[in-house]
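In this view, the complex is presented without one of its protein chains, the others remaining in place.
Lettered A and B in written order, each chain numbered from 1.
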Amino acid sequence: MAVDILKEKYRGQVREVVLGATKDEGGTRSHTIKVGGEKALPFLHFEGEIPNRPVVAMEIWDMVPDEWPESLKEYFKDVYNDPGAWAKKCVDEYGADMVAVRFKSADPDLNDTSADECAATLKKVLEAVSVPLIVYGCGKAEKDNTIMGPIGEAGAGENLLLGVAEQENYKSVASAAMANKHSVIAQSPIDINIAKQLNILIAEMSTPLLDRIVIDPTIAALGYGIEYCYSIMERARFGALQGDKMLAMPMIGNICHEVWSKKEAYLPADEEPGWGDQAERSPAWEAVTAMALLQGGINLLIMRHPEAVKMVKNNIDDLMKDNSY
Amino acid sequence: MIIIGERINGMFRDIAKAIREKDPKPVQEWARKQEEAGAGYLDINVGPAVSDRVSAMKWLVEVTQEASKIPLCLDSTDYDAIEAGLEVCKEPAMINSVPAIPDKMDRVFTMAAKFNAEVIGLAMGEEGIPKDAESRVALAMELVANCDAYGIPIDSLYIDPLALPCNVGQAHGPEVFETLRQIKLLSDPPPKTAIGLSNISQGTKEREIINRTFAAMCIACGLDAAVADACDEELVATIATARVLMNLDIFCDSYAEVYRTRNL
Partner (left out) sequence: MGLTGLEIFKHLPKTNCKECGFPTCLAFAMALANAKISLDACPYVSDEAKEALSSAAAPPIRLVKVGTGDKVIEMGDETEIFRHDKRFNHPTAVAIRVKDDEDVGAKVDTINNLVFERVGQQYEVEMVALVNASGDAGKFKAAAETVASKTDKNVLLMAEDTAAMEAALGVLAERKPLLYAATKDNFEKMTELAKEKGCALVVKGDNLSDAAELVDKVVALGHKELVIDTGSRETSKVLADMTQIRRQALKKVRSLGYPTIALTTEEDPREELMQAGVYMSKYTGVLVMNNDKKEHLLPLLSWRSNLFTDPQKPAQVEPGMHVIGEATETSPVYCTTNFSLTFYLVEGEVSSTRIPSYIISVDTGGLSVLTSYADNRFIAETITKALKDCDAESKVNHKKIVIPGAVAVLKGKLEEESGWEVIVGPREAAGIGKFAKTNFA
């Protein structure tokens, strides 16, 4: 029999969020990047428009990444003392669409870097590269609340993507975004209900922020509970297409820490001979994690390994080919 | 469940007056108010006292569309009036309603196919409203088979099992619930279901609590839409809650607010 192609009728679509700002828009980026906006499930071009391809950002730190495995550090050893040069290498050599700066050194248990120093580092990175930036604190809420304001100010007008607003601690990041026209990462702990509620809380502070929120559903690595995130992402995407506007924000997956703290990514082959060559296995573990998230509907990935980035970008190229009937 | 806002109806004095005087203001105010309160459709009914139903319907549709972008539900037993309304609708609309009577089905389904409209079908035939669920379901099946024969997608058909006021037709209650459940087994995809919610409380003194409870119970049986008072905040909250409990919407603390503002 001849087959009639089935297309789902959706009422809604994913919100489109613009990241970065050019000179005309009050920033200094050479271009902006749009994420989201799709009217179909991941890569099903035949049923609805998918205007923007998923974006791959690479993570850099404001200090030497001692805890990264040697095989990964190798790629950055000439630049990891200098965040500007590091960012530039990610963009120029490794093809990163965006750069995510993590102010790891602000951790009170590490260098306890001051807000002013973080702001100065951000400025250096802004000068070194022209792509839109993502910014993370050190991960300790008390300290991050004191640095995100000054960092937001230092990048005023650049429409940075600021991380992270959480249910118990969203006001400082959301305020920093409101004050200086940035966007916000709303992070929920593998919990779709909190993901939805957090968007509402942020929007209550400022309605225009609704179109500047990116959801981080919290990523678990491949082999370590990724299926929970996958299903939350699928539910959120399907919900958005069915008209749930409070879950319709684009989604970001910061897979760096989760992937690279797992044995499959960092163990040398001589410690687990049954798992094969490490030089291939490490990027493959990160790339397959990213592949699964792309199938779940992720719009923006933050990654570390240059070879994994290459694999994922090629995969996105293939998936963005029109498959209409 | 979707609320079909009931307020733009010539049975209400302000709307009857607006139609008489061609004053769009009250109509448009109610359109906006119902949309903001959470209605998914706006019922448009010219009322009993109008002499020229065709032109009244056309006018109501036009002025309502100036104030609101949600779809309309054209409510009349005069199919010429409905057809006139459909001609000026900018978005696909809903026809309210058709009983399971052959010549009426022919007229309405032909019209629905032409205008890509949804249809509310009444589970009643020549002999009026049946007593039990079994007869209601049999009439629903007539509607489904006809809808399919006219090439209209089955999920564009809303079947109304017909509720009677609970003070006079108490025995119909369980039959209505049973009908709602069985309708979902008639086809795959199944037809949708709709109900005139406030019928259930006609002539009683506790209208609001009866309407709200009835809504929750119907949603538990799979009800998809109701012609109802969208401005009853408690009713909207009840519906939002029932939807969450039926796993139709994803929960969050502010779920009721999310439901109310979903079209804004």
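By our rule, a contact is a pair of C-beta atoms (placed from the backbone, for glycine too) under 8 Å apart; a residue touches a chain by one contact, two chains touch by 3 or more.
Computed from a predicted model, the values in this text were never measured in an experiment.
Student: Which chain A residues touch the hidden chain?
Tutor: 1-3, 5-6, 41, 43-46, 67, 109, 190, 220, 222-228, 230-231, 234-235, 238, 258, 261, 264, 274-278, 280-281, 283-285, 287-289, 291-292, 295, 307, 311-312, 314-315, 318-323, 325
Student: Over the whole complex, note the residues of chain B touching the chain we left out.
Tutor: 137-138, 141-142, 144-145, 148, 154, 185-188, 190
Basically, only the chains that are shown with their structure count from here on.
Student: When the C-alpha atoms of chain A and chain B are each averaged to a single point, how far apart are the two points in Å?
Tutor: Once rounded, the distance between the two centres reads 44 Å.
Student: Touching residues of chain B toward chain A in the complex: what are they?
Tutor: Residues in contact with chain A: 249-254, 257-258, 262.
Student: Which of the residues in chain A end up touching chain B in this complex?
Tutor: The contact residues of chain A facing chain B are 192-194, 196-197, 200, 235-236, 239, 243-247.
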